[in-house]
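Encoded as structure tokens, here's the structure I'll be asking about.
One chain of protein is taken out of this complex; the other chains stay put.
This part shows chain A:
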């Protein structure tokens, strides 16, 4: 298969791009292992994303779209490509950059500088929302209080709300994030490993939260992480590439390692995982969480209080374990049967180490 074609190419020396047959091939495309030139790579990369946007009807003309911007490679390439496609194909969109400042010194303040540069480079207005303003706590302060266990839980829950709040302030119609194929494949695997059937049924959707405050979409759903890196590299895009300093123990690391190894054996496996996730049919007898609103802040929630409020209450009262763990905390005053394994429990507690989808 691809291996023999590779071997032949190496022996042949200079090889022509297999798409345009004119220029010299300078890279091997991670998704398909085709050997192509830079210009063809830009073209297929951008065109595939355009097709995803069109086929899934992600945007409508005249919409205001916030782009989740962390300063990392995914969000930088997202901003770059969407601006470009918006121009080229006349999507008619108003694009904004939305960034979240979690208050992590040495990490977030550096990446925010990158986003500020992106604002100038791409000409997209930027809004920054901070945990300090929204919740009164920075991640540094939170970690000082609760340590390095469960900190990803806090950050993930807070970030989701922060993005929604920022999007509301910008008065946008949708939020687009840079989640790529690798992220989604990892999430499918994680949800299988952890038995989270509720999330498993939702995590492959390209658009989520249509019945919530702000719908979110993932234009990079079928785009490989390696190709995003390659694109950023060849285009010399400005991005910040460091791991969050508080995240070395995230469980997602297992899935990530596995997928890296998998990609080496069979690149298309990443898309196959997503395809499997899309094809899973969940038994309707499985109880799923019901959607309501938080009594304290009005945010979307399947419990009396939303998770962010529960966690905040814990922080403010000096009870770092509030909302972490089972059957403790405000949502269980009415003596729920602890043996029930229905989905309501799963929403409340399966937050570890991942961005909430």
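By our rule, a residue touches a chain if its C-beta (ideal position, glycine included) is under 8 Å from a C-beta of that chain, and two chains touch if they have at least 3 such contacts; residues count from 1.
The rule is simple: contacts and distances are computed from a predicted model.
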What name does the UniProt record list for the absent chain among "AP complex subunit sigma", "Cytoplasmic tRNA 2-thiolation protein 2", "DNA polymerase epsilon subunit 4" or "Palmitoyltransferase"?
"Cytoplasmic tRNA 2-thiolation protein 2"
Residue touching the undisplayed chain, where the options are A:54, A:282 or A:319:
A:282
Taking the full complex into account, find the residue in A:114, A:138, A:153 or A:205 that is in contact with the omitted chain.
A:153
Provide the residue numbers of chain A that touch the chain removed from this figure.
1, 4, 148-153, 188-189, 191-197, 200, 249-251, 253-254, 258, 261-262, 265-266, 268-269, 271-273, 275-283, 285-286, 324-326, 338-341, 345-346, 349-353
